[in-house]
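Shown here: the complex without one of its protein chains, the others still in place.
Labels run A, B and C following the written order; every chain starts at residue 1.
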Amino acid sequence: MTLAEAPMQRERATTIYEKSKVGRRAAVLPDAGVPETPIEDLIPANLLRGEPPNLPEIAEPEIVRHYNRLSRRNFDLDSGFYPLGSCTMKHNPRLNERVAALPGHARLHPAQDPRRAQGALELMWLLQESLAEICGLPSVSLQPSAGSHGELAGLLLTRAYHADRNEVRTKVLAPDTSHGTNPASVTMAGYEVVKVATNQRGGVDMDDLRARIAEDPDQIACLMLTNPNTLGLFDENIEEIAALIHAAGGTLYYDGANLNAIMGRTRPGDMGFDIVHLNLHKSFSQPHGGGGPGAGPIAVSERIEPFLPRPQVVRREGSGGPGPGFDLDFDRPRSIGRLRGFQGNFGVFVRSYAYILSLGSDGLAETSETAVLNANYLKARLAAGRAGERLPVAFDRHCMHEFVLSGRPMKNELGLATLDLAKRLLDFGFHPPTVYFPLLVDEALMVEPTETETKESLDAFADAIEEILTEAEADPELARNAPYSTPVRRLDEVRATRRPVVRQAFGAGGGDGGAAAETDFDDATSPADSDA
Amino acid sequence: MTLAEAPMQRERATTIYEKSKVGRRAAVLPDAGVPETPIEDLIPANLLRGEPPNLPEIAEPEIVRHYNRLSRRNFDLDSGFYPLGSCTMKHNPRLNERVAALPGHARLHPAQDPRRAQGALELMWLLQESLAEICGLPSVSLQPSAGSHGELAGLLLTRAYHADRNEVRTKVLAPDTSHGTNPASVTMAGYEVVKVATNQRGGVDMDDLRARIAEDPDQIACLMLTNPNTLGLFDENIEEIAALIHAAGGTLYYDGANLNAIMGRTRPGDMGFDIVHLNLHKSFSQPHGGGGPGAGPIAVSERIEPFLPRPQVVRREGSGGPGPGFDLDFDRPRSIGRLRGFQGNFGVFVRSYAYILSLGSDGLAETSETAVLNANYLKARLAAGRAGERLPVAFDRHCMHEFVLSGRPMKNELGLATLDLAKRLLDFGFHPPTVYFPLLVDEALMVEPTETETKESLDAFADAIEEILTEAEADPELARNAPYSTPVRRLDEVRATRRPVVRQAFGAGGGDGGAAAETDFDDATSPADSDA
Amino acid sequence: EQVTFLGAGMYDHYVPAIVDAITSRSEFLTPYTPYQPEISQGGLQVMFEFQTAMSELTGLPVSNAGLYEGPSSVASAGYLAMGATKRSRFVVSRGLHPHSRETLATYSVGYGAEVVEVGLDGGVTDAAALAAAVDGETAAVFLQSPNFLGAVEDVEALGAAAKEHGALLVVACDPMTLGILKPPGEAGADIALGEGQPLGNRLDFGGPSFGFFCATEAQIRRMPGRIAGETEDVDGRRGFVLALQTREQHIRREKATNNICTAQALNALAAMVHLAWLGREGFRELGELLVRRTAYARERLAAVDGVELLHDAPVVREFAVRLDAPVDRVLDRVAERGIAAGYALGRDYEEFDDGLLVAITERRTPAQIDELAEALGAAIAAERGAKVADNATNAPQSTSERVTA
Partner (left out) sequence: EQVTFLGAGMYDHYVPAIVDAITSRSEFLTPYTPYQPEISQGGLQVMFEFQTAMSELTGLPVSNAGLYEGPSSVASAGYLAMGATKRSRFVVSRGLHPHSRETLATYSVGYGAEVVEVGLDGGVTDAAALAAAVDGETAAVFLQSPNFLGAVEDVEALGAAAKEHGALLVVACDPMTLGILKPPGEAGADIALGEGQPLGNRLDFGGPSFGFFCATEAQIRRMPGRIAGETEDVDGRRGFVLALQTREQHIRREKATNNICTAQALNALAAMVHLAWLGREGFRELGELLVRRTAYARERLAAVDGVELLHDAPVVREFAVRLDAPVDRVLDRVAERGIAAGYALGRDYEEFDDGLLVAITERRTPAQIDELAEALGAAIAAERGAKVADNATNAPQSTSERVTA
């Protein structure tokens, strides 16, 4: 053991399976309290399992220790600044956790008779109303489970809308700055992606857009846009864009991942969008949970409304009881149908509605204003220092809630890749920005501070970047070999893709841990690339 | 920044006051909703405060980060092995936290009419009954807030008992192995401590005991005993001891801190004790909370019962309502009176009763058996290795739930103090045992593994001791300068006593942080000494 | 609080306190997807442990780290099957959860697949009809076991048709039954998936929970969702990373194997903690407890006048009965006694409009089961009486005015 070695580095990763010992257990189950009929007498032997699954055998104290220790091997939003662009890592108010855990919410069965789930349905209805108002669109479905699910829903709605008009359209336009889920959703919805170029100001290249449309106007089903886009820039031509798409007969889809920039200031509906998805785990403070849960409600215009997923939460005047009643409406003949089971991620709705109530409409507007202010302040701080030359902002305009830097000069002049900078930031106690996205920016760093960060955090981050660039001028190796203080250091990601080991091996039966044959595309792109 | 420096070491301690900025806040209060009368019109100006207190000005996100980060600067029971002798650091089942938080418990006002607090009173009554059964004594008061509070109660009961018989007695006997709270409580209760020697087997020296009694039999008010005692040894002469004290007319007090060794196997009442305190935060799994809360209920014999504190929780047959009712009985003319406000640490009672219900009487017996087995296993493991010579067990007998080693040979032969060993253990990820207690053992290490530790934990601890002794043979400096991996390293405790700084200084008004004059006794004992 | 016998895919299990204690830790609650493995080893190792557990449960070597929930996982399996077989026809058992069938249909309109449904016979999938429906154009056969009516399907036998024609066999399952039932992997499934809620997750009126998704080695590079993999760092220390990212939207964009990004990591953690708490033995014991209490409940209810079994196929934790009285009205009457008697099959199966689906968990005591039987009997008797009255005077029953769901 070297003296220096950080305790977490000393502690080698050990899985809960490796900690388990035959015969140990935490759970003590109640007696069945009914005849102990042999299972074989109740279910034919050929349908029964032989050996029980190799689950851990371990008592509660060690389970708690195991996961507590693991938790300390995570950097989280409550550990420090987490400017992961496009992900809106804003503070998660603990009040929301408290209200979501109320038994009336947490223990309510999803198949409960709506007459005995009025509170839950009312909350969903009120959230729908609030989101509709925020988006400037008349109707909302809360069903999609996350943003990409909302995108798929939007594309299926587009298809249904055109089909209803006996139109068949095959192409969906998306800027080259679009998020990966956009093109992935397009393919999954059976459309073909047509890339639209970005202009000098970081917005949609209008000539290119016109050209793409002109190629085949009546094949254009939809344009998917993020506004502000993934460069953090608000598209100045949005009205003209909307007009062009509508003229071609397509729908206009708003990727709401960046709503945190505009809440209470402008509304997608007013910009002419037909379909919007929101990420409740971004703009509305649902904790990210290490990669979910989230929710991706969609808001739509009148012409799209008839096709919304089933069921819809509706408010019915005087349905038996006193006052209005809330219900699930399945009677929607033109609906695209279900996108998932039951009514959606209700627990997320509770948190998001609590968040909306805590802030009120003024608070939401202030949220976006502060998010934009923080981003512009940090952008200016960085422009002033060494980052100004080594990490110039990709498109030099006032940004909205986030901005994108290019590490190209840093790479050329110091031999430091964006990845190196990111890894070195770990030693300074910061989560790095989103890296290598958007793709059109070389060595991109996408920085989103959010409204819940203090000036001190922003300054400390800017200072760290400055310090890293300074030390790199003296010795670039320092960053190239970073990080130093984390539980593990640079991990071999290529191997994890070439010869994946995706489960614990148990020798007998456990298999070799799932090593799989290599394939042609396994490193089509360096796994180092990662984004939100 | 040195590369090696652990992140926590790099992060210098910064208080929440140092993080606060004028005008920031987390709380938003409701409007009073009543006339905004100037406060001066309601309370005379001379009774009002000028400047508000210098509380932090900081928003919720930074409060959460601050305390989350601080929390990671603690080693806790869920981080690893915590064999702090005499403290019974056993696992704290999370189920107990859940039941204690139920609104019916957590939101019940202590002055609630007993007729509307029947559930809480019944729980307290049931806990009294359970503890009485465990102690083998007829009556229990839950009022004392911790062990030392229970000790004081026991001594006040003794005084009341003798006073009731028109006796005035001045002396309380206690073995030299007794815990510091015992003599401290004796003085606080207005008695004089008379030390009783320990014999070769680690028990009460019977001749010395007889001598002390003989000196002045009718001055002997009480003998305070821990059994097993702080050496982890069960006193073989307990019956004879009881007889001697009773013959002298004194009461026999049982310090129940070590109850974890005997639950369900033997009972203080059966050994002849008149008064027992229990530490619910030790034997009954109330989390230690960084130094409380706890509870120190007392169980007493019939002759002591009339003097128990007020109020007592009682069960009354057919008191109006259907079935028996529960009540607070204030009508106890011979009671010593209150020891605190209201009814005691109810939240602790809920957790402890949940613990008792989860284990049942067999489970409690198994608990103690396993605690004793774990201690003897670890004692044997250590005897086998280098510790056998360098850290011999102080009294070589089968121990109960804990055992005491002496670091004297280690100190003489390797120049390693017990403190050095303790500090080096920190680098290995263990909480050290209790050190320098009991006082009669030179360079003492008091090891209590508890029943909730696995064989692997015990082995790992024994291996660590072996490794430390081995490395010390090569280079004692290593341990003398330990720890290396902790957020801070050896701290200057003498300075903290000589020139105490006990609060944040705010320049103006804040004072210089409370530096105080030195006194004669400020380092009568090295502050390094510490115990449970 | 109501005593509920509602199931239909989500179940009222006891969740130990340590699940909340662990999932509420900021370090698990507030970070995002582990893109920076050096500071995300906690979350990544949890994924790896979770994948191992689901792989053990299903008997398939590859598991992802979780998807949104059950039905959308079924739809994602369809997308995978199309890519794997270059075919676009699905044969689906009517025993598959109605929400899964509807979701699969919704997605199919998008990625362009045809869905053919095969009916039930005696509570289980009609084997002959299934064999007849599968052909050389079939991309996948979708079964559920236990199926929506609670019946355990003979996956191995039914799957033969799929094997024969080179279609993938996709089996949806209830993870809580896998301590008892033969793992789908052993029964020939290429993909085993399902709704994860029964493992450590609240009911939450339907979400958030998670979907699990396991497959054979052959499909590893077509899997949807995140997958953690074991690797080493520059110093040779063991560590975990997001493996096979080259399947994913953020790398492959329009060529990705799925569009999912944010999933349900925290819910998968809850499942892992619950499974660790149950442990190898406890998990099997819980399965046995469910089988026995369910058998008891099935017998008790069948003995009630006006109640008969809808099928007598073997069941684990849920079963279906027919009521000799309008189901909705009976449910209303029983609800007045603080009991949710079960799920009205008429919601989804017109052929079973007199059907009631009753679910059992370890929280449902024999005493509660007895009370349910008693309450059902009383409600049916009362409804029969009311009916007689009805026919006499054609007065409409106020209880019949119900907001349908």
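Throughout what follows, a contact is a pair of C-beta atoms (placed from the backbone, for glycine too) under 8 Å apart; a residue touches a chain by one contact, two chains touch by 3 or more.
Just so you know, these numbers come straight off a predicted model, no measurement behind them.
Enquirer: Could you tell me which of the visible chains the hidden chain touches?
Expert: Looking at the complete complex, the unshown chain comes into contact with A, B, C.
Enquirer: Thinking of the whole complex, not just what is shown, which of B:T266, B:T370 or B:T497 touches the missing chain?
Expert: Considering the complete complex, B:T497 is the one touching the chain left out.
Enquirer: Considering the whole complex, which of B:S130, B:T226, B:Q312 or B:N345 touches the chain not shown?
Expert: B:N345
Enquirer: Looking at B:D113, B:E317, B:D362 or B:D475, which residue reaches the missing chain?
Expert: Answer from the full complex: B:D113 touches the omitted chain.
Enquirer: Name every residue on chain C in touch with the hidden partner chain.
Expert: Given the touch definition above, chain C has residues 21, 24-26 touching the missing chain.
Enquirer: Touching the missing chain, which residues of chain A?
Expert: On the side of chain A, residues 64, 68, 93-95, 97-98 touch the unshown chain.
Everything below uses one rule, namely that only the chains that are shown with their structure count from here on.
Enquirer: What whole-number Å value describes the gap between the mean CA coordinates of chain A and chain C?
Expert: Chain centres of chain A and chain C, defined by C-alpha means, are spaced 25 Å apart.
Enquirer: Touching two or more other chains, which residues of chain C qualify?
Expert: Residues 16, 18, 20-21, 26.
Enquirer: Note the residues in chain B that touch 2 or more other chains, in rising order.
Expert: Only 64, 68, 93-94 qualify.
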